[in-house]
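A single protein chain has been omitted; all remaining protein chains appear in their positions.
Here is chain A:
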Amino acid sequence: MVPTLFGRIQTRLFLLATVGVVVTLLIVPVLPGSSGALGARYANALLVLLAVAVLGIVWELIYHFLMQFRWEKDWPTLFGLLTLVPEGLLLYFLLRSGAVDFIDPVPPAAFWTHFTVVWVCMWLVANGPMRVPFIRWRFRGGRVL
């Protein structure tokens, strides 16, 4: 990808709200190790997505800064995938520590399965299928609007 700062942020929010929500709706009932009412689990999983979105804006600022050191001002495909590690870890520890108290503690297996599956699906969509409905998206640094 060759994103601009606003493009990065818009793409993240857009994909979370579309791919992220759909994948979450499909996957929550079968997440390992989770218990409780399905409605509450859905609400909690969607709040996790919200946290990924809010924290993500800060992450994108950092990525944008790091990208400035690249001559091409590009963001290689692999970076887009591997950034799931630091982002996942940060969010996981924030949730474990209770720093984000409006999200109930999530069992590790459920968190990581949910987080990874959503991330990989978003990454796959961003690397191809996104261009099918949105023909101008890649020429505008990832801006949807």
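The rule is short, and it goes like this: a residue touches a chain if its C-beta (ideal position, glycine included) is under 8 Å from a C-beta of that chain, and two chains touch if they have at least 3 such contacts; residues count from 1.
Heads up, the rule we're going with is that contacts and distances are computed from a predicted model.
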Given "Dihydroxyacetone kinase subunit L", "Fe-S cluster assembly ATP-binding protein", "ABC transporter" or "FHA domain-containing protein", the protein name in the UniProt record of the chain not shown would be "FHA domain-containing protein"
From the list A:Val2, A:Ala40 or A:Val85, which touches the chain that is not on show?
A:Val2
For the chain left out of this view, which of A:Gly36, A:Gly98 or A:Pro133 touches it?
A:Pro133
In terms of residues, what is the contact footprint of the unshown chain on chain A?
1-4, 7, 67-69, 71-74, 76-78, 81, 128-129, 131-136, 138-142
